[in-house]
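With one protein chain removed, the remaining protein chains of the complex are shown where they sit.
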Amino acid sequence: MISFASDYTTGAHPDILRRLIDTNLEPATGYGTDIYTKNAEEKIKKACKCAGAQVYIATGGTQTNQLVISTMLNDYEGVIAADTGHISVHEAGAIEYSGHKVLTIPGHMGKIDAGELKTFIDTFYADDNHEHMVFPGMVYISQPTEYGSIYSKAELTDIYDVCKKADIPLFIDGARLAYALTSDENDVSLDELCNLCDVFYIGGTKAGALCGEAIVFTKNNMPKHFITLVKQRGDLIAKGRLLGIQFETLFTDDLYFKIGRHVNECKDKLVKILKDAGFEFFYRSPTNQQFVIIDNDKLKELEKEVTVSFWEKYDYDRTVIRFATGWSTTDDDLGKLKDILEKLF
Amino acid sequence: MISFASDYTTGAHPDILRRLIDTNLEPATGYGTDIYTKNAEEKIKKACKCAGAQVYIATGGTQTNQLVISTMLNDYEGVIAADTGHISVHEAGAIEYSGHKVLTIPGHMGKIDAGELKTFIDTFYADDNHEHMVFPGMVYISQPTEYGSIYSKAELTDIYDVCKKADIPLFIDGARLAYALTSDENDVSLDELCNLCDVFYIGGTKAGALCGEAIVFTKNNMPKHFITLVKQRGDLIAKGRLLGIQFETLFTDDLYFKIGRHVNECKDKLVKILKDAGFEFFYRSPTNQQFVIIDNDKLKELEKEVTVSFWEKYDYDRTVIRFATGWSTTDDDLGKLKDILEKLF
Amino acid sequence: MISFASDYTTGAHPDILRRLIDTNLEPATGYGTDIYTKNAEEKIKKACKCAGAQVYIATGGTQTNQLVISTMLNDYEGVIAADTGHISVHEAGAIEYSGHKVLTIPGHMGKIDAGELKTFIDTFYADDNHEHMVFPGMVYISQPTEYGSIYSKAELTDIYDVCKKADIPLFIDGARLAYALTSDENDVSLDELCNLCDVFYIGGTKAGALCGEAIVFTKNNMPKHFITLVKQRGDLIAKGRLLGIQFETLFTDDLYFKIGRHVNECKDKLVKILKDAGFEFFYRSPTNQQFVIIDNDKLKELEKEVTVSFWEKYDYDRTVIRFATGWSTTDDDLGKLKDILEKLF
Partner (left out) sequence: MISFASDYTTGAHPDILRRLIDTNLEPATGYGTDIYTKNAEEKIKKACKCAGAQVYIATGGTQTNQLVISTMLNDYEGVIAADTGHISVHEAGAIEYSGHKVLTIPGHMGKIDAGELKTFIDTFYADDNHEHMVFPGMVYISQPTEYGSIYSKAELTDIYDVCKKADIPLFIDGARLAYALTSDENDVSLDELCNLCDVFYIGGTKAGALCGEAIVFTKNNMPKHFITLVKQRGDLIAKGRLLGIQFETLFTDDLYFKIGRHVNECKDKLVKILKDAGFEFFYRSPTNQQFVIIDNDKLKELEKEVTVSFWEKYDYDRTVIRFATGWSTTDDDLGKLKDILEKLF
């Protein structure tokens, strides 16, 4: 059985495990005050080429979204997101649990449009009764999106311009940022990203870490007493070293980008295999998630040998499934997939 | 520099690291549905000898306290705890963030008294205006407490009787449960504990894991749709395997208890060393935390070679400090401490 | 200057004021335990012909929506509403503030469709990942809706059938219920309404009271310790008599229905006047709110003599405005409006 189900099905990159072992017996202070975390923060700031950046490493994606959104919004504000955005649909209400509404605008293969965003905000302020409504207080986008699509520099610039004019922060969910940054179609570098938003995160869990997402506040704008806010929301762990060591490793010797490039190379091979097998693409993304349409009976056969993700029903007879490559995907896996598909089609 | 600062200063027990490495490339499903987590849950249930138990492994202590309390209480209820209890003082308001009041009664070296608990509850119901007050909805205790003290079986039985009569659950915070279970003075086994409360947790972070606390609902009483509630509170991680693998290991070949016994043996040696050095004990606990009183100038000297925890000021000239042993404490560490103290006093 | 801006622009029906004066010096107990409130509750239950009903009188509409929704939902649940529903748009995030998501489905002139509702719920449960999403936990509709439209008995029956099959309660916002119940097009009596939902409220503020909405739990299903929950949400007032006296009066000698009929009669006259003036109707509702399209320059003229409500822009040159009749609308007001419109057009 081989798995293309997701990019978080296996453990950690070997370099991370090795570093965990090497540092295991060194005593460290708790709750993110340890030297590994400090190192990781410095390395990330350097990679971002952003002196005013402040970094905090949270445990996971939902945690990060809840944390950033609920600590940066005023009580009277909600967060604008694509209707297909992760926080709109798949966070189990974690944003609302923190007291804030998710204000949705249309997603286009996961992406929002700067013009539609502007119209939404303008319409709000044009309403005489807007004091009876939830104020737009932040814009949330994902890079890449939940569909694997990526924003171009021009698109990000337009969105950020709208945010700045409305005086609200732009937050970029980078759960799979590694795969945007190293995509052939990408034209936004990490340091450029820092200048195109107020806060973003560098996803670890889906890029070879066991857990951890590094939040980067780009403008010295980390909320006051952030540690207290983190603990209050139930996101602070005692052995912060676990997070620090992982990100220290990911940002040593360019590992984060190496993983990204490897995964995208595997993706290119995957796309070729899927094309050769004659699949119709539902969406041919520039990053590590690929969506194809498959007959339901073929899917049953496929699932005997390959784990993939169900995405949605396409029609009565067909299903959209997702193939994802990850840090641990090998040529061997891809070869096996090729063989299975050749046998199947 | 040697450290007796806490039991969470170093990494993970070698068996855990080894298991992480061995399983690293095995694909697993996400969010706690993996086979390692299932195994861990089964092993814990077996160790608890409790067929009706349900287990969920959370990431950390604050997370667990917030999760258990906020999902088991009704909105009109608060949780009763010792005024020195962790949730009363050191959770940064995580319980109140979830909308619930912590109702305090006196702590006696960290322990609450069944009689005082009963009086508190009776007084509440005797008040004509109690519908304008927060209902007592749960009792929270720690075993061992924040002071390292432990409840006897008789004491737990009395407290649980009060809870059952009041029809409210008893929750036991077991962040350091390993050290209560293996203390010479303990008379409550793990399976007996299951029968003396409605929910408790088996602490991993402070007993050799990188992170993780295994919550045990003892009466088939896990709140409905618990995973959704966990995710909503920002406590669910994608690679649940990280937690599962650790607890699977801790509950294989009695490791959790072996760690507990090792730490308590180190504690016995520590106590002897502290006694021999002539320390006055602030509190001589039956578990791995020991509190001694030290002159401020001696403390300055000590801190040049040993890391300890500040506990509180004793008087103008003296301070209460805490020494803690942990899974990685060695005879070598203890020998060095002995030498340093002999030199110092 | 005459006002057709809304149905809550003037004070209270004279019968209410008279009763406030008559009872003013009688001592009463506080917080809704007074005899007037008890009487009001009994009268409402009688009017509903519903023995199992439980009544609680809250202060206002937002309060009621927040109260009912947040006390009846489980934490993992959200409330389904039309995208144009009051709780979706105009409650300033009061539902989210209580921790719950509003799940939107399309509104059709304010109304939801039973089929679309069923599809929404079925789609949720068909999703493998639905434990990562907000559970549908209640359906919220308004009778009449924010557009003045009303549900027929058949429509309500269909919607309630979907709810019962999904085992979730149906909540009907009756801020303007008086005008649905007494509309010519209505075929749902008050007692039938009780059998077609789990909870609804009888709006007072918009039907001649100074404040107050009477919540009716139709199935002996008032949440436990409701008073405590109300106080906790900041909705309990000391002089509950103020609410009790008003509803006691509204449900004495059929006053609530008399007000409803008067307002709908005024509405009929209003519609004739608007038609005669040649207005194009944006929506010709069966209740007291009427929506017409007006040229922007005519609107400016109109607003010199009549207060109306801005509804939305129709196009560049025209605006949708709302005329509403209320308990204090008189034939004199209507006559003046007729004269003004004749002059204007």
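Should a chain be cited, it is by its letter among A, B and C, assigned in written order, with residues numbered from 1 in that chain.
In this section, a residue touches a chain if its C-beta (ideal position, glycine included) is under 8 Å from a C-beta of that chain, and two chains touch if they have at least 3 such contacts.
Nothing here was measured: the structure is a model prediction, and the numbers come from that model.
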| item | value |
| --- | --- |
| Per the touch definition above, residue among C:Val55, C:Ile121, C:Val139 or C:Leu236 touching the missing chain | C:Leu236 |
| Interface residues of subunit A (partner: the chain not displayed) | 31, 70-71, 74-76, 99, 131-135, 224-225, 227-229, 231-232 |
| Missing-partner contacts on subunit C, residue numbers | 1-3, 5-6, 8-12, 14, 17, 20-21, 23-30, 59-63, 66-67, 91-94, 97, 205-206, 210-211, 228-229, 231-239, 241-242, 307, 328 |
| Chain not shown, touching residues in subunit B | 75-76, 78, 89-93, 96-97, 99-102, 128-129, 131-134, 310 |
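One rule holds in what follows: only the chains that are shown with their structure count from here on.
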| item | value |
| --- | --- |
| Classification of the subunit A:subunit B interface as same or different, half of numbers criterion | same |
| Distance between chain centroids, defined by C-alpha means - subunit B, subunit C (Å) | 51 |
| Inter-centroid spacing, subunit C versus subunit A (mean Cα positions, whole Å) | 42 |
| Gap in Å, rounded to a whole number, between the CA centres of subunit B and subunit A | 34 |
| Residues of subunit A whose C-beta touches two or more other chains | 91-93, 97 |
